[in-house]
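Okay, here's the structure, questions in a sec.
Every protein chain except one is present and positioned as in the full complex.
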Amino acid sequence: MMPGTRYPPMVIWAARDIQRHCGRSMLLFACLASLVFLTAMALLFSQALDATWERLMDQAPDLVVRRIDGGGWAPLPVDVAMACAKKIPGVIDPTPRLWGVVPGPEGPVTVVASIAVVPESMLKGIPPPSAGQAVVGQGVARALSGGRLSLGSNHSVTVSVIHTFPADTGLATHDLVWMTPDDARPLLGLVPGQASDLAVHLFRREEERAIQADLAAAFPWPVRITDRSTSALNHHTRAVRSGGIAVVAGIPALLALLLIITGTVVDNTARQAYWGLLKSMGWTTADMVRLQVSRAMIVGIPAVVLGLASAYAAVFYPPAAGITAFWVTGGQHLPALTLVSSGAAMVMIEIAAMVGLPFLAAVFLTTLRAADGSPWTLLQADPWN
Amino acid sequence: MELNAGLVCRGLNFRWPGKNADEPPVLEAVEAVFAQGTVSLVTGNTGSGKSTLMHLLAGLLHPTAGEVWADGQPVSRWPSRHRDPWRRQVGIVFQHLALIPDLTVGENLLLPMIPRPITWSRMQEEIRRQLEDAGLSALADAPTNTLSGGQRQRLAIARALVARPRFVLADEPTAFQDDHHAARICAQLCDIAREGAVVVIGSHDPRLRSFDGIDRRFHLASATLTGAAVNQGAP
Partner (left out) sequence: MYRPFAEKNYRYPAPCRGARRLLIIAITASMLLGIATAADLLRRIAHQDDGASAWMRTMNFSAPALWTAGSPMRHPETVHPGVDLRFSAGLVTAP
């Protein structure tokens, strides 16, 4: 038995027909694959960015309280702030935060110090920094010289880097410099007993609005409170927008698809004599539709799968992902792009359907139209006549 | 009895669409019975309408009046969704052959088999048999456009016969053949008729007129078909 003989003869013949029109089939394959690649890449990227954001934002504090005065942001006295926050029902674990953006050797870094002790289960072998030491993220470690890091412009502080956060935590730690509170305070312009702001978790998230008002009233100085929803919402608009851009950018590609389909129509009318001959030999219109649909699938399925797989690789594989991000966001710098892939399957199925179904429908309809003539009229298209 | 087996023309009229009404029609009031198991020869001058009659019998053209019956069924009245599958019982040899030049000889024979519910290896078996009958076995892999005119014609006949049709319509099947091959083709068509097929040959080849396997002779002239005796020599 030779390989491949167990396929239905109609499918083998469809492959033979593809082979006869090799150039056209290759063109169709390339167009379909690149169309799928472009749309899938754009949509997968914005979907993945969105999913990643949502997943991480779920861990963020519900509210952040910052003190303001006439000059802008002001340091927050920890004891007073904690006492005020704890009075509000529904507020759980108010935590003072010590952090700030500080100029580093290669652009700004985020300096953090945790007042509470980080649990051993979190550290997984990372030594917590003691005085004069720091643990840094991958993005900072790259710019390091000789294990020492100089930070700040006015009150310069130099620390020795004892460890680097692992790459798989990059989405949280990429630009971090983690040091002791005592090292951090002069950099951040704080005195002992002061914090940058206060992070608050809520017992019930739905009460966000109401508690925001209570909190604002509870502090003895003016504060500004940001909630998760405004920042998440802002981000969401952005992600949807970049998806929208992708769709707009996809329009020329869709036009190209239209051209391909018109090409198939032309192909069909040029092949009228072939259809007429087949009809005179007992082929029905249904047989011809089966032939053309098999042809479309033999070219279309590998093209769609290839387009999807390469889009997937371009979004989720780190070196390629950076280029993709740069391209999709229009040159914006997104470090440490390790995106969450939940929901990616759905996007890929959607795109396969979005491209595949109109293509199959077009093939189906044009074949019906081309083959449903009287066989004699079709035969007249034979150049012999 | 004859009505129920074979191809029957009843009051068949045909006029090309778009031609003047005062011009004579190609076929007028044609009454004929092409019985099962017989070989019928239709002769006539060039342009008399032999090919047109073949196309009408094959259900490729619509008669302007009258009907074509096949095995007691009014095929010419059927809508195309019924007539298209019926054509699987017809094997037609076109006067201009209508082979596909860029396919190989074997693949041309595969064409009528593809939509039929038989396995791939069975198809290959039938093609092999047909190639042997046509004397083209050695050329199975050759592209059709490398064949000689006579070989192409034998291939066209093989394609008409490969799916074992019930109605065989051969338009000038011996036009490009030498005497030896012409006789072989006639013998082949006779064999098929003996197995129960209806064979109609349209030809003005004088070699066929004297061939003794022919059961009935018809002559087409000035749009009318005149039938003749069975196997008793032409009038």
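Note that the chains take the letters A and B in the order they are written out, and that residue 1 is the start of every chain.
Keep this in mind: a residue touches a chain if its C-beta (ideal position, glycine included) is under 8 Å from a C-beta of that chain, and two chains touch if they have at least 3 such contacts.
Computed from a predicted structure; not experimentally measured.
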{"item": "Hidden-chain contact residue, picked from the options A:G170, A:G276 or A:G356", "value": "A:G170"}
{"item": "Hidden-chain contact residue, picked from the options B:H62, B:R88, B:R128 or B:H181", "value": "B:R128"}
{"item": "Which of B:I92, B:L110 or B:A160 contacts the chain that the document leaves out", "value": "B:L110"}
{"item": "Per the touch definition above, residue among A:A30, A:A83 or A:V101 touching the missing chain", "value": "A:V101"}
{"item": "Interface residues of subunit B (partner: the chain not displayed)", "value": "104-107, 109-110, 123-124, 127-128, 131, 137-138, 140-141"}
{"item": "Touching residues (missing chain, whole complex) on subunit A", "value": "2-5, 7, 11-13, 15-16, 18-19, 49, 52-53, 55-61, 64, 66, 73, 95, 97, 101, 107-110, 112, 114, 118-119, 122, 124, 137, 139, 165-166, 168-176, 197, 199, 224, 226, 228, 230-231, 234-235, 237-238, 241-242, 245, 298-299, 301-302, 305-306, 308-309, 312, 316, 329-338, 340-342, 344-345, 348"}
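Everything below uses one rule, namely that only the chains that are shown with their structure count from here on.
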{"item": "Contact set on subunit A toward subunit B in their complex", "value": "5-7, 9-10, 12-13, 16, 20, 273-274, 277-285, 287, 291, 372, 374-376, 379, 382, 384-385"}
{"item": "Subunit B to subunit A touching residues, read off their complex", "value": "55, 58, 60-62, 80-81, 84-85, 87-90, 92, 94, 96, 98, 100, 102-103, 107, 110-116, 119-121, 123, 159, 163"}
